[in-house]
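What follows is one structure encoded as structure tokens, with my remarks underneath.
Left out: one protein chain. Kept in place: all the others.
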Amino acid sequence: MNGIHDLGGMHGLGPIDREAGEPYFHEEWEGRVFGLFFASFAQGHFNVDQFRHAIERMEPAEYLQSSYYEHWLHAFETLLQEKGIISPEELDRKQAELSQMGDQ
Amino acid sequence: MAQDHDHRHDHHHNAPPSDTAMRVKALETLLSEKGLVDSSAIDAVIELYETKIGPRNGAAVVARAWCDPDYKARLLKNGSEAIAELGFQGVQGEDMLVVENTDSVHNIVVCTLCSCYPWPTLGLPPVWYKSAPYRSKVVRDPRGVLEEFGVELPESVEIRVWDSNAELRYLVLPQRPAGTDEMTEDQLAELVTRDSMIGTGLVEAPTS
Partner (left out) sequence: MPLLTRDIVGGLVAGGASCRMDADVVPKFKAGDKVVTRNINPASHTRLPRYVRGKRGTITHDHGIFAFPDTSADSGTHSDPQHVYSVRFEGEELWGKDANANACLYIDMFDSYLEPAES
């Protein structure tokens, strides 16, 4: 796919921004997303090529503006929904439920 | 870029505005309720990659290669097997090719399409390795990238860029710095930086 992920040779994407003492996971959720990859992989919901293609199909501006583990989250949501394992509605419902619990 | 999560893709599923952490929690909870995810296994994955799998593994491989010519020969011939001799193997290191820097060749590794990286030897990649600026530029202008990392090499040194686009994962075997003949393998491993095994850095001799 001639997608935004195919970056080799492009100009104008800015300087390489390095971070001293970078942690493996900047926030707890990044680690959870990373672990979910192994869980999904063990379950055989999708293979790595399908996982990558789900990232490649992201809306281009969103791809460039979001982080690596956000790409992964996007791929999980896309593939698990496409394969009928979760529905967008139940995920939204669960999120609203957890947010409400958090507000109390 | 990685710290800024305010631009989440909220337009997706008509979801109420929300933060990424809550979305991830919702996904894990939902999958857990369906019996598809055991959260304690996710804890174990995180623990493994935060404590056991990192660039110290790669540094041990490099130091061994510097001290043991037979090991180095095996490493360059069959990277996966020689790395496994030291106990490092598995996901994203199944098929390893080790490429050697010399006085006339400098190697540098990227994944332009994705962010493939040799996890068993280097751990999880830093944000800059996964970023659009590095992935776009290093294949077209590797000397410019090296300059950004403070590395300048004469034109007589051939720069080989390795794009990990498919099956192989690459580990750079950096040059052993001069003046380290008396050092032990463990001391040498301490000198080896992550960037020197990606190819964006060189191993420096100890200053004292």
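Going in written order, the chains are labelled A and B, and every chain counts its residues from 1.
Operating definition for what follows: a residue touches a chain if its C-beta (ideal position, glycine included) is under 8 Å from a C-beta of that chain, and two chains touch if they have at least 3 such contacts.
Just so you know, these numbers come straight off a predicted model, no measurement behind them.
Only one of B:Val24, B:Val37 or B:Leu188 touches the absent chain when the whole complex is considered: B:Val37.
Across B:Ala21, B:Leu86 or B:Ile159, the residue that sits in touch with the chain not pictured is B:Ile159. Taking the complete complex into account, residues 1-2, 6, 8-9, 38-39, 41-50, 52-53, 56 of chain A touch the chain not shown.
In the full complex, chain B contacts the hidden chain through residues 35-38, 40-45, 48, 53, 89-95, 97, 112-113, 139-144, 155-168.
Going forward, only the chains that are shown with their structure count from here on.
The distance from the centre of chain A to the centre of chain B, with each centre set as the mean of the Cα atoms, comes to 20 Å. By the touch criterion stated above, chain B contacts chain A in their complex at residues 1-3, 5, 7-9, 12-16, 18, 20-31, 34, 36-38, 41-43, 45-46, 49-50, 112-115, 123-124, 126-128, 130-137, 139-140, 145, 148-149, 163. If you check the complex, the residues on chain A that touch chain B are 5-11, 13-19, 22, 24-29, 31-36, 38-39, 43, 52, 55, 59, 62, 64-68, 70, 73-74, 76-77, 80, 85-86, 88, 90-92, 94-99, 102.
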